[in-house]
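One structure is given below, represented as structure tokens, and several questions about it will come after.
Every protein chain of the complex appears in place save one, which is left out.
Up next, chain A:
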Amino acid sequence: MNYSAIPSAALAIALSISTSNAEVESLDPIKITTHDWSGQIITTTIMGEVLKRAGYNIEYVQADYIAQFAGLKTGDLHVAMEIWETTGREAMDEAIETGNVVSLGESGMIAIEEWWYPSYMEKVCPGLPNWEALKECSEEFSVAETAPLGRYLGAPVTWGGFDEERIEALELGFEVIHAGTDAALFAELESAYQRKAPIILWLYEPHWAPAKYEGKFIEFPPYSADCYQAPATGINPEAAYDCGKPTGPIWKVAWAGLGEKWPGAAKAISSFNVSNAEMSAMITKVDLESQSVDAVVGEWLKTNEDRWNDWIK
């Protein structure tokens, strides 16, 4: 937090004793958004800390994942580090179309999301993770509200995913129950896992859950754009969505004015790149081993000094 009334004398002192010598284009703070999941905060903090070392001023602003686009368009916010192909594509495209938001490329992480089950279900439903096994044992997943259909716990309605269509197209005996938020999704998984009770649900990566719980993603027929659009493609010639979900990159986006005001920062953000494995390891440390984000990010910065020095060159 910066107290806005800055006496110029104090500013002069501040500048003279500052530890960073790098010349940057503007000392105005670059506002980077944070959301409410650890992975995104880790990504953002890595970027923020790297930029700080390059001499930029960084302000982390907490904002809603979708609502932030309104701020990015007007320049209230400057950078968003994680826009998932799977959940944010629509909003991102819409924003980029206005010309006020630009994409800074992929983050190196790939978003994976699919139906997921805990390993102990393989005993009652042999043949998993092949999706065809689900045809035989959908009843194993049923509860009072859905019987005789199996219960598939889907993501919040707004996340899309076409699971109702997929069930129809692949003729699976399941009913989709939508969780309202992903916290509810994982609460149910935790509960079922404790009791070793049947469950099949939507999960995504990078996330701590696949690290904490033993299980696998269902292997559906591989995704293709045609499968989603043309009914003729795929196993069921009469229906679209007869395949798995697409995977896709996690994107970085920024306010269109970023490159002009802070060209060096824009270049650094474009170069930012971490892998799923790295991210999953960091998320696990934060969410499951209760380490602080700052500590985990600090460790990463120490071990990867060459990499991030390259970004800000």
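One rule holds for everything that comes next: a residue touches a chain if its C-beta (ideal position, glycine included) is under 8 Å from a C-beta of that chain, and two chains touch if they have at least 3 such contacts; residues count from 1.
Keep this in mind: contacts and distances are computed from a predicted model.
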Open item on the list: Given that one chain of this complex has been left out, which of "Pimeloyl-CoA dehydrogenase large subunit", "Glycine betaine/L-proline transport system permease protein ProW", "Zinc protease" or "Ubiquinol-cytochrome c reductase iron-sulfur subunit" is its protein name according to UniProt?
Closed with: "Glycine betaine/L-proline transport system permease protein ProW"
Task: Residue touching the undisplayed chain, where the options are A:E106, A:E188 or A:E278 - done: A:E188
- [ ] Looking beyond the chains shown, say which of A:V157, A:A230 or A:A295 touches the absent one.
- [x] A:V157
Open item on the list: For chain A, which positions touch the chain that isn't shown here?
Closed with: 1-4, 6-7, 10-11, 13-15, 17-20, 27-29, 33, 36-38, 52, 56-59, 61-71, 76-77, 91, 143-145, 153, 156-158, 177-188, 190-191, 194-195, 197, 208, 286-288, 290
